[in-house]
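With one protein chain withheld, the remaining protein chains of the complex are depicted in position.
As written, the chains take the letters A and B, and residue 1 is the first residue of each chain.
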Amino acid sequence: MDNLILRAKELLENKTVQVVIGYEAGPTGVVRPAFISDPANADSLIYDERCVQNLAVYLTKPEVKHLGRIAIVSSLPVMRSIMMLISEQQISYDEIVVLGISADGVLLDIADLSVMQGYIDKSDLSNPVKYKELLAELKKLTPAEKFEYWQKELSKCIKCYACRQACPMCYCTRCTVEVNQPQWISVQSNAHGNMEWHILRAMHLAGRCISCGECGRACPVGIPCHLLTMHLTDQVYNYFKVYAGTSEKMNSVMSTYEPNDKESFIV
Amino acid sequence: MARIGVFVCHCGENISATVDCGKVAETIGNLKHVAYSTEYKYMCSDPGQTLIKDAIKEHNLTGVVVSACSPRMHEPTFRKACAEGGLNPFLCEMANLREHCSWVHEKNELTTEKAIDIVRTQVEKVKLNSALQPIKVPVTKTAMVIGGGIAGIQSALDIANTGHKVIMIERSPSIGGHMSQLSETFPTLDCSQCILTPRMVEVAQHPNITLYTYAEVESVEGFIGNFKVKVRKKAKSLDEKACTGCGLCTTKCPQKKIPNEFEQGMGMRPAIYVPFPQAVPNRPVIDRENCTYYIKGKCKICEIVCPTKAIRFDQPDEILELEIGAIVVATGFDIKHADFFPEYGHGRYKDIIDGLQFERLASASGPTAGVIKRPSDGEIPKNIVFIACAGSRDPAKGIAYCSKICCMYTAKHAMLYKHKVHEGKAHVFYMDIRSGGKNYDEFVRRAIEEDHVNYIRGRVSTVFERDGKLIVKGVDTLLGAQQVEIVADMVVLATAGVASSGAEDLAQKLHVSYDSHKFFAEAHPKLKPVETNTAGIFLAGACQNPKDIPDAVSQASGAAVKVAALFSQSELTREPLVAIVNRTSPPTYSTCVGCFMCQSVCPYQAIEREEFKARDGKVVKTVAKINEGLCQGCGTCVALCRSKSIDLLGYSNTQVYAEVVALLNEY
Partner (left out) sequence: MSDFEPKIVAFVCNWCTYAGADLTGTSRIKYASNVKIIRFPCTGRIDFMLLLKAFSNGADGIIVSGCHPNDCHYTSGNFHAKRRWIMFKELMDFMGIDMSRITFSWVSAAEGARWAEVVNTTVTRIRELGPYVSYKELVNKSVEEEVKNG
């Protein structure tokens, strides 16, 4: 990853950016996010198949924004997240430098927004293959089996909201779960409240989820909650033929419509 | 502590016949926070309303539930009664016991139980109502009329005559519209120009009317009483004040072979031109697309010959920013041209023309000075065929509707032809004769009986050319679907009336809805035919659907009255049931995170940005803000907002939630 390190150093040295967000190996060898502001520390940057965390989540955090201009190591999901965040006016492209990384780990030259757009446009935006298989398996179940499956999974939820914290799109400073007038979602962790929380989360990400799978990875009790949002990503494409994170303009399906949108259940 | 008053109406026996009103009042009276509960035979009657007013004072009520008919019927009545009783009118709700209960269910326990549930739900809602003040918005008393055809002219004159200012926008160089192209008008056969021209002049001279021709709407912002309209005044390449309208330039222009739009391509015009002799304003414009100077960089003959040096080749387009209180859309219609019809040769045959072209042929001021000459060789046709419903009422062509005016103008055309070519034969193919209107059917009968026009009930399958003649093949359904073949010298298609070009674009700028044919949509097909779904924007004439002159004029006057009624007030009062984005103390300012997805769902552009700045002037947060003048209270943004930062007054989250809980739970 010499190119990445060189580029990061260069950006920090010529003060184009104040911080580079990337990945590094921690003392125990576990990959963790790195916030590098000293060019001398850029050598610790790594990029390999373990570097899957969606770093875009940091872009909306006030404490990160205060650091100054940011260069961010960006795989496709990160680039799509950045696109979503621009379209939802949470960040501006001027505030960041995208250190794009291709699917085979090569540093891309993302000179500007249109180059990033071009890279996204020619990429496969459907759900990653391993998740597609899981989704297909789940869809084969009968409604009762599905209900049982999700009840079993969701009963594990401890309402830690790690899924929310890990998601770059869950940037609201106040979440619906924190509203108590009225109390939309029960505060306690219980079967009913857990289910409603996960429905709410999935619905709020409908048409906005960029299929990074970070929510599922973040879950400490192993709930495959990413499958809920990824299922909706599939459906958004089925119905509306669009993927999230493909335009700097607001185009998410829930905030737009076509008069001839098709459905088969409204009588 | 809430003190709710509940008033159960019998509505004569309309409610009490199936609902035990006594039991409802009694049960509700036992609920917590219900300070007073009673029943009465007619709540909407004067004594009924007095009952409410008295109870408000006597029991110090903080909310009222009138359990009677549909709120769509009497909500304003009871809200007014509450206001007169000293209670904020928005602290009154209605429980619909009549339409939604007593009239649709049998008399039994369950019906009374349902009635109790309905009232209970409203009691829970009204507890959460807040006192709201009506929104007052000022009114700019200047109207804009878009389109200078007969509908626009009528509207503008009517509004101007009420003493209000009118700005008229017309995209072509002259006002007059399609009516100015007509030769005679049905059912009186009076000359169109003769009745129209005085009106056009009146527009130009009216002290309250400002006319901008060669101008189009660029953008529309704002809301009823307070529109901000940007108008693009296209460069006429002329100093209108210096020009005297002598017309020398138009005669000297070397470019003379441009198809004349006013003559429907039946005549030619120069590049600097006045569309027709009676044009208002009677000043030329340079058609830059066809002017030799703009194409090749030299010529300027008009500039040389102009005695007042009025030509301005470098004149730019001008953008006017206008403050407007109400808008009348009168952009009219277009017709389908012969090239729309493959079965009639796609416009390949010169002697197949459309109705407007025939008008120009028949017009004394037209290219043939009123002599009916066919376009190909200038011969007078001996045999002429008129085809009605060319395109109209033909779902296969995408036009299912009746264009309404064609039956009448086809009869007129046939008549005019017979009056001019006495020995000629006129044939009309028709589907049905639709001649509803004052003296209309009599007119058609005259064409048939006095002028001996041959009416054939049937459709024409094809028209083709053979030996210099047009062969019209059709069927006569009144003669047992017999094949008919007519050898004609000329064919006139009564083509469908369609939406004016650019109508869709304009509708979008105005945020007004339009139908699948791009005609502007009225707010209600029967009861609000001149209003649109956007308050303060009205419709006149054929931009809504094809109309004849009297209909267009009547509607134009209707629209003018709507505008005048609006301008009769200095302030508008609006129901305050609008959305609101919450505000919190700094440094949060609002729980809104500023994603502005709401902006994209709002059909009224009511969502604005509000910036909060730190002491150093740096913007620290940008959040959504509702313009309450624009918001119509649909609440789509409320349901979309992920952080629940938007709420809708009158249908707030806590209120609808309370309704759900009350309706489904035992009491």
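By our rule, a contact is a pair of C-beta atoms (placed from the backbone, for glycine too) under 8 Å apart; a residue touches a chain by one contact, two chains touch by 3 or more.
Everything numeric in this text was worked out from a predicted model, so none of it was measured.
Only one residue in the set B:20, B:39 or B:117 touches the chain that does not appear here, and it is B:117. Among A:119, A:150, A:171 or A:243, only A:150 touches the chain that is left out of the view. Here one chain is not drawn; of B:104, B:565 or B:614, the residue touching it is B:104.
Contacts to the hidden chain, counted on subunit B, fall at residues 70-73, 96, 98-106, 110-111, 114, 117-118, 121, 511, 513, 515-516, 533, 577, 601, 603-604, 632-636, 638-640, 648, 651, 653, 656-657, 659-661, 663-665.
Residues of subunit A that touch the chain left out of view are 138-139, 141-151, 176, 184, 186, 188, 190-193, 195-196, 199-200, 202-203, 206-207, 228, 231-232, 235-236, 239-240, 253-255, 257-259, 261, 263, 265-267.
The rule is short, and it goes like this: only the chains that are shown with their structure count from here on.
In terms of their C-alpha centroids, the spacing between subunit A and subunit B amounts to 45 Å. Residues 588, 591, 593-601, 622, 640, 642-645, 653-654, 657-658 of subunit B touch subunit A in their complex.
Contact residues of subunit A toward subunit B in the complex are 88-90, 171-176, 179, 181-182, 184, 204, 250, 252, 254-256.
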